[in-house]
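The complex is shown incomplete by one protein chain, all other protein chains being positioned as in the whole.
So, chain A:
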Amino acid sequence: MTRSRTAYLLVAPGLLWLLVFFVAPVVQLASVSLQSPFPGYPGYYYRDVNVGNYVVALTQFAPQLGRSLLYAAIATVLCLALAFPLAYTMVFKAPRWRGLIMVLVVAPFFTSFLLRTIAWRQILADEGPLASSLRALHLLPGGHLTETAAAVVAGLTYNFLPFMVLPLYASLERVDPTLLEAGADLYGSPWQTFQRVTAPLALPGVMAGTLLTFIPAAGDYVNAELLGSEHGTKMVGNVIDAQFFRVIGGYPIAAALSFTLMAIILALVVVQVRRFGTEHLT
């Protein structure tokens, strides 16, 4: 009796915070996404069930929506490819340096991700060292490194890499190294040992890392803004940002787009949870 009352008291503040600052705003956003503009008063809306906002969101901005999902998916795969060797090395090859490497992975956060993305923009700039030497070697067919889709994807990969490293490390750390030795003792080649032992044991980390990189990457607009071009690399976040802050009367469309993005991501999460179970996600 007292035990359950204590439990409620402990849960209440956090639950209340989430209800007020997460659930209520999302419900409000849902209602805005159905509002209609007040005729003759730009920037004012009335309550409505205007499904047309979703039609506009899905037709007019379909390229940006698709691009967001595609860029985020490629960046997630690249993150996995880069994070796995690092996490593997931390756990199995350099256990003494684990702590230090962990610090080094998180520390760049403090330089501010904007400052680091701006630095990438300058490093990759047309007059920068990388682009000019590649041009001199005739290895740069388009002539540019920035303002390309590749630059946006590279930026996303860079920015969300730590979110892949941390969960991968956490799950590999729980792997008993003697299992790997057993794999080798049973005449498994390194590749077989990796395939049959290491990879399945790392799966929970891969799942968590995939979600933690894909979700923020799909909603990001800073990389597209700083590394992409004016046309052809904009993501859905750029549209939402612009509709909110720069387009008068854009609120309902922005809300509808936000909601669509959230629905797509939740659907993907549910599919993944169904396939792999929930306990590994959080």
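By our rule, a contact is a pair of C-beta atoms (placed from the backbone, for glycine too) under 8 Å apart; a residue touches a chain by one contact, two chains touch by 3 or more; residues count from 1.
The definition used in the following text is that contacts and distances are computed from a predicted model.
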Quiz item: For the complex's missing chain, which UniProt name, "ABC transporter permease", "ATP synthase subunit a", "Ni,Fe-hydrogenase III large subunit" or "Peptide/nickel transport system ATP-binding protein"?
Solution: "ABC transporter permease"
Quiz prompt | Residue in contact with the excluded chain [from A:24, A:199 or A:271] | solution = A:24
Quiz item: Where the complex has a chain not shown, which of A:116, A:144 or A:196 is the residue touching it?
Solution: A:116
Practice problem: Name, in rising order, the residues on chain A that touch the hidden chain in the full complex. | Solution: 3-4, 6-8, 10-11, 13-15, 17-19, 21-26, 28-29, 32, 82-83, 85-86, 88-90, 93-94, 99-101, 103-120, 122-123, 127, 158, 161-162, 170, 190, 211-212, 215-216, 218-222, 226, 236-237, 240-241, 244, 251, 254-255, 258-259, 261-262, 265-266, 269, 281-282
